[in-house]
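Note that one protein chain is taken out, while the other chains of the complex remain in position.
Each chain gets a letter, A, B, C, D and E, in the order it is written, and its residues are counted from 1.
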Amino acid sequence: MADYITYFDGEWVPFSEVKIDPLDRAFLSGDVVFDVARTFNGKSFRLKHHIDRLYRSLKFVRIDPGLTADEMLDISEEVVRRNESLRPEVGDFTITQFVTRGVGSRTRDAGPPTVCVKVAAVGFNSYVSLYETGAHGVITRTRSYSPDSVDPKIKHYSRMNFALADLEAADVDPEAWAILTDTEGNITEGTGYNVFLVTDGVIRTAGSRDLLQGVSRGMVMDLARQMDVPLEQGDLQPYDLYNADEAFFSSTSYCVLPVTRVDKRPVADGKPGPITQQLLAAWSESAGLDIVDQAQRFARG
Amino acid sequence: MADYITYFDGEWVPFSEVKIDPLDRAFLSGDVVFDVARTFNGKSFRLKHHIDRLYRSLKFVRIDPGLTADEMLDISEEVVRRNESLRPEVGDFTITQFVTRGVGSRTRDAGPPTVCVKVAAVGFNSYVSLYETGAHGVITRTRSYSPDSVDPKIKHYSRMNFALADLEAADVDPEAWAILTDTEGNITEGTGYNVFLVTDGVIRTAGSRDLLQGVSRGMVMDLARQMDVPLEQGDLQPYDLYNADEAFFSSTSYCVLPVTRVDKRPVADGKPGPITQQLLAAWSESAGLDIVDQAQRFARG
Amino acid sequence: MADYITYFDGEWVPFSEVKIDPLDRAFLSGDVVFDVARTFNGKSFRLKHHIDRLYRSLKFVRIDPGLTADEMLDISEEVVRRNESLRPEVGDFTITQFVTRGVGSRTRDAGPPTVCVKVAAVGFNSYVSLYETGAHGVITRTRSYSPDSVDPKIKHYSRMNFALADLEAADVDPEAWAILTDTEGNITEGTGYNVFLVTDGVIRTAGSRDLLQGVSRGMVMDLARQMDVPLEQGDLQPYDLYNADEAFFSSTSYCVLPVTRVDKRPVADGKPGPITQQLLAAWSESAGLDIVDQAQRFARG
Amino acid sequence: MADYITYFDGEWVPFSEVKIDPLDRAFLSGDVVFDVARTFNGKSFRLKHHIDRLYRSLKFVRIDPGLTADEMLDISEEVVRRNESLRPEVGDFTITQFVTRGVGSRTRDAGPPTVCVKVAAVGFNSYVSLYETGAHGVITRTRSYSPDSVDPKIKHYSRMNFALADLEAADVDPEAWAILTDTEGNITEGTGYNVFLVTDGVIRTAGSRDLLQGVSRGMVMDLARQMDVPLEQGDLQPYDLYNADEAFFSSTSYCVLPVTRVDKRPVADGKPGPITQQLLAAWSESAGLDIVDQAQRFARG
Amino acid sequence: MADYITYFDGEWVPFSEVKIDPLDRAFLSGDVVFDVARTFNGKSFRLKHHIDRLYRSLKFVRIDPGLTADEMLDISEEVVRRNESLRPEVGDFTITQFVTRGVGSRTRDAGPPTVCVKVAAVGFNSYVSLYETGAHGVITRTRSYSPDSVDPKIKHYSRMNFALADLEAADVDPEAWAILTDTEGNITEGTGYNVFLVTDGVIRTAGSRDLLQGVSRGMVMDLARQMDVPLEQGDLQPYDLYNADEAFFSSTSYCVLPVTRVDKRPVADGKPGPITQQLLAAWSESAGLDIVDQAQRFARG
Partner (left out) sequence: MADYITYFDGEWVPFSEVKIDPLDRAFLSGDVVFDVARTFNGKSFRLKHHIDRLYRSLKFVRIDPGLTADEMLDISEEVVRRNESLRPEVGDFTITQFVTRGVGSRTRDAGPPTVCVKVAAVGFNSYVSLYETGAHGVITRTRSYSPDSVDPKIKHYSRMNFALADLEAADVDPEAWAILTDTEGNITEGTGYNVFLVTDGVIRTAGSRDLLQGVSRGMVMDLARQMDVPLEQGDLQPYDLYNADEAFFSSTSYCVLPVTRVDKRPVADGKPGPITQQLLAAWSESAGLDIVDQAQRFARG
């Protein structure tokens, strides 16, 4: 793997030199917020949306990164630019910003924060085959955090529950993807992706209570509007997912990924659905490249 | 600060060379378990209890550290031994083991884990004055995780809720210590310490549902038995703490710390209570040194 | 009562010969799903909606009835046809499909399922007088199941909570109808009927979380659209029902039934409201007969 | 299988003639309570405990069986007696009483109840091999009912959640046994068995809130007292089960069954534990036969 | 009714002159705490327990009454003394202390508090007949407050939920007594009385979480110890109450009152139970008068 030039605490270093201090609260209590965007043909996509969300996370947890949102955005673009020569080989980049709380024995005294902005190759091969077959979702016993503990709208790294949910899904099927619910049994999100379903021509997804306000989720909403497909937010339960006409995940890297099985039950006829396909096509058009085709070309055996 | 010799992934290195890989799941999702013991006069205290708890955490989260509990214990003692020459200057050590999940894009594929065992000087100066004045507890709106998300009995680093609780307590009083409750309003624990109170001669503490099964908590129970003071576990609410005759925290470093104010209300007459003092004395005797006296001697201005 | 020809496990038998095996999981653990439609003047009404919902229930509980939805629909029409000669005497039929899990000591091994499709006379006399006086609703302490236990959107026979709610309502008034809430105090449904209210010209009903997605409920929505009366779904509490301008139940048999008292408080002036009446009239028109008039003609003393 | 003589609504009939009326509320809403005892060498065991619990269930759901508890006990003994000649072939009997609500369109009007008392061969072959290997428990996402819906202390047949939990456990391992939790994440019970664990020489089991008050559970308590092994009731979570020294189920038929894996984690060394074995031995002594040996002799290939 | 001399804000006035300022927060937000003791033959009973609980309530809500607990106790005794001449006519007195927050547009600015200590005739006739027949309890849909809203251990006057529960119980039976549960379905307390039951010779009552720590409840515990009857605290549900061998309420005025029906189900044989009677006898002995006899003599037609 290439060793990309990375912004780390005001310096430009190869990523292999980025290391986390074991005394940073980021390590000691998962006290770090982050965001992830990606490029299409080397151009960042909705980067400002991601930076804005990062700053909402920062405000919630009261870390001051010492940079304005505009500066963070400029640095992010700069990271992409500095690594552009290495980009064609891997297709496209993810762009990650993270900001740690810094070193300190108490949260309230910790600092200064560590800021890192980095790129990496999009991980096409972890999902490329699923554009055709669809993913298998497993709804886990492990629950999303209550907003009374940590609001799931913050994008942070204190995600032991995601780790446990991932292992639990693998117990049912080694290739299954975890889907979490809140403590009332409503579907919230996956371990880094939002969950959608289609019923009677309407796209449906969970409301904003217990889940990350995905930028890709927002893109799906925009495309739905553009495609004139109604989209509703609200409480959804496993029943709705089992009985959907289509289902899909959204995230920064794969954009839209069909889900064709949930808890060992086929979704409809067990094949990716037409609205899912249209969303992928519309997104591809918006991104200026064929998303599935690119994944197939760059996935490494 | 001295640069203590540390066990890190099978090597012996100065602690300054221990760095966390930003691709380790430990950083990316707080997927790391740990434990902390301490020495008294250089001798480890109840180290086996700590190692056993570490292995219970490991089993729950399904990380195999590649070492048996006995090996982990031996390494821990070895770390103490290798740094013994530096110990007299700081009084005593904390001994920390942590085991990360390792690198991987999914939890289920990640590994191998990283194992670290290290010592550090006990942080006497962060609490020494409180043996006399008592700490001020603030019960926070931020809650403990539900066992349905992450069981609070695992000792892990996904503790964004502890970070938020710490900041929230500081909003009320910059020197206050956070006390959390579960989603039913029962007192659980602090951000790294257990909570006790004394009413009518009975020591009371929360049951085992939503909190860490502290080794120091176990020591308090043993001392209470030895002192013939009854101790009860059960659901406690803020009412019980406000109206207690005494209150105290327990943790590895300070052992027992009086709490003399909670939510701006004095506990009884606002002074450390007699049973709290007796516990400290009994613990000192068991440890073979005067715990308060040592803290006063080694606290750095 | 007439002994209607019934489809039972591939045979055509008089209903009196239909018996449930006490070793069928349907009996041993209420492991059976069903649906109920009705005829108007002998013609089935929205039968496909009912069959579709039955198949959603089947999919959720993972029973394969060995028949396609189309076959189930054909059989259902056939049952009506075979009993048509007996229909004029009783006015109209309910059409019930049920599918049991079958015999087996564990759910996972049980089978084959038993499929039954049957008709019965609509039970006009159990509600005919209420079109004029309105029903008395009593909100019970007994709650709907959480979707975490059994999703209330499945139409099944494990309804001990409905039995308890019915008895509890009768404790307040022997003729009262039970209304359930979820564990948060939101109104869900009755023991086989949906609950609606009208406030300021808007029809309001519970969302889809904790209640059966009634086909009649769907019909009310369609009629409201046709009548240009706004209809909103959302969380409703007893307060909303007590203070409504009108209230009514919907179900397959009586279609729409006015509710004029709730928990001993009159709804508005204690008389059936105008929108309730309009819904009944519109439904009658859609059904091709006067619903109330038919009930009065066929109710048996 | 033999066609045992059965008490059914006041008559003595072969079991093959016992059929459930599809209009009985027992079928239409799972409105039926029951209990199951067993014989050892043809003698009923703690039959009075079972009958008493049956009458507590009856009182809760307000069904009057038309028989006193003493009469029900006599009939139960009589059923055993009448089938004694067939008993030696199968080893021993289970004895089941069930009482349905009876026929009626509303719970409050239904009746008279149907009373059935029957015997069946103990199903040795469904568990005989597990005395040696131990069962694999899987903690399911599907939860126990809240006491606000139906108190789990009633022994009834409205158990769709047990059916769903059974299927869910089989998704992880076709031979796994389901273990349920309440909506707070505390372990409650299996789908017809209680759950115990042993930690540091103490037997622990869930309190009485959300689970059946098993008669076998009571027997375990009595044996523990007799064996001088302390036994504690309280809130237990998956953490406790994963990290137990031993675990076992209790139920009428197998009495005590070792559990050696939970959620794919071995319990201790993955073998049945010593206290589990001692309980089985003590129970055997109390029952007057070797429970495991009998199961091995009578299990049918 | 006699116009008893009353302590009111430092003055001695006839009770008819005690009036509450409509601008006092006590009226505007139920911001007032209180306690009630009684006399036996004119001697106050466990008055110190009541005063101590009053001061715990005061501390929780942060009202400083401007009097020490000792002064409050002296005043209370003084009130009894000053009205002694009127006592023989009514048998005995209740002694009530209440402390309001005082006048103010915000809670934080309000004051000074108003302190009132008064006596009244014990209301024998509201319960005298129930010593023989037993009370009828009705478990209401209306719940106790969560400790997250207002801890039920504070004795305060913000009891709209008690008012609603009382009306709801009367809907079932005009003479029924309300029994509340918490939001999990556990029995908490009545609208001013604690609930006990007896099963297999053990007295059982709810734990301390969601209910008033009744002084009479404490007396029952003391008497049980003295009578050598085991007493357990823990989660109880309606099932336990329906199936108890005995049930009773405790409160300051009637001490112990048999409960013989709950939710229209008889408790055991529907008559006051022997342990209930023994408790009454033991209390009478401790009080120095026959409690039931006194009630019968002084109850006014």
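The rule is simple: a residue touches a chain if its C-beta (ideal position, glycine included) is under 8 Å from a C-beta of that chain, and two chains touch if they have at least 3 such contacts.
Because the structure is predicted, anything quoted here is derived from the model rather than measured.
Engineer: Wait, the hidden chain, what does it touch out of the ones we have here?
Structural biologist: A, B, C, E
Engineer: Touching the left-out chain: which of E:E77, E:D148 or E:D222?
Structural biologist: From the options E:E77, E:D148 or E:D222, the contact with the absent chain belongs to E:D148.
Engineer: Out of E:V61, E:V259 or E:A295, point to the residue that touches the absent chain in the complete complex.
Structural biologist: Going through E:V61, E:V259 or E:A295 one by one, E:V61 is the residue touching the chain not shown.
Engineer: Just to verify: which one of A:D24, A:D92, A:D151 or A:D166 makes contact with the chain not shown?
Structural biologist: A:D151
Engineer: Quickly run down the residues of chain C that touch the omitted chain.
Structural biologist: These residues of chain C touch the chain that is not shown: 181, 184-186, 234-235, 237-239, 242-243, 265.
Engineer: Which chain E residues would touch the chain omitted from the figure, given the whole complex?
Structural biologist: Chain E touches the chain not shown through residues 18-22, 25-32, 61-62, 98, 101, 105-108, 116, 123, 126, 141-146, 148-150, 154, 156-164, 166-167, 170, 174, 183, 191.
Engineer: In the full complex, which bits of chain A touch the chain not displayed? Write them out.
Structural biologist: Residues touching the hidden chain, for chain A, are 56, 59-60, 62, 146-148, 151, 153-154, 207-209.
The working rule: only the chains that are shown with their structure count from here on.
Engineer: Supply the minimal count of touching-chain steps required to go from chain A to chain D.
Structural biologist: Each step joins two touching chains, and the minimum needed here is 1.
Engineer: Which chain is most remote from chain E in terms of Cα centres?
Structural biologist: A
Engineer: Would you mind checking which chain's mean C-alpha position lies nearest the centre of all protein C-alpha atoms?
Structural biologist: When every chain is reduced to its C-alpha mean, the one closest to the whole-protein mean is D.
Engineer: Counting C-beta pairs in contact, which chain pair has more, A-C or A-B?
Structural biologist: Of A-C and A-B, more C-beta pairs in contact link A-B.
Engineer: Quick one: report the Å distance separating chain B from chain C, using the average Cα coordinate of each chain.
Structural biologist: So the centroids are 57 Å from each other.
Engineer: Just the number, please: Cα centre separation of chain C and chain E in whole Å.
Structural biologist: Roughly 46 Å, centre to centre.
Engineer: What residues in chain D touch two or more of the other chains?
Structural biologist: Residue numbers touching two or more other chains: 62, 141, 146, 148, 154, 183.
Engineer: Report the topology of the inter-chain touch graph, choosing from line, ring, star, complete and other.
Structural biologist: other
Engineer: Using the touch rule from the top of the page, what pairs of chains touch, sorted by label?
Structural biologist: Every pair of chains meeting the touch criterion: A-B, A-C, A-D, B-D, B-E, C-D, C-E, D-E.
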